[in-house]
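One protein chain is absent from this view; the other protein chains keep their places.
Our next item is chain A:
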Amino acid sequence: MPLDQSFVGRSYPPTEPYEVGREKIREFAQAIGDDNPVYTDPAAARALGYPDVIAPPTFVFLVSYRAAFEVVSDPKLGLDYSRVVHSDQKFAYVRPLRAGDRLTVTSTIESVKSLKGNDMLTVRGELHDETGALVATAHTKLVARSADEDAPAGEGER
């Protein structure tokens, strides 16, 4: 069944704040094998003009995906979550995320399309800091592949 087009443009209330921690950033940087000291050493971060350690670019997803998940699992939307793959991901940064940030995410359904039995959905998540300033935007495109197709061609997650 095609997705409900009336969901395009729908926004969801901001999430509870996510607090970015120094040790979480360190863990994440280690997990991607990146030893850039700006992720772990506050002095190295200050040398580049940041008040504290910053997070790697894709760390944004850690903050945005839960909000996106809540949106796409809304039963009224009609997305078959068991068939969903993560198809595209984009980020735009006003500044890098940094330790001490308390970020809320406001999600909006940017587009909904159904093509050849595949349902496609893009969710925009805007991350705001405790002052209300926009810090970063995440665009997450998910595809629910038609049930009669073979193995997922995308990365197959979510």
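Definition applied: contacts are C-beta pairs under 8 Å (C-beta built on N, C-alpha and C of every residue); 3 or more make two chains touch, one makes a residue touch a chain; residues count from 1.
Here, contacts and distances are computed from a predicted model.
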In UniProt, out of "Heme exporter protein C", "Acyl-CoA/acyl-ACP dehydrogenase", "Dehydratase" or "Polar amino acid transport system permease protein", the chain dropped from the view is recorded as "Dehydratase"
From A:3, A:20 or A:38, the answer for touching the chain not displayed is A:38
By the document's definition of touch, the residue of A:3, A:54, A:72 or A:121 touching the omitted chain is A:54
Per the touch rule stated above, chain A touches the missing chain via residues 24, 27-28, 30-39, 44, 47-48, 50, 54, 56-58, 61-62, 65, 85-93, 95-96, 139, 150-158
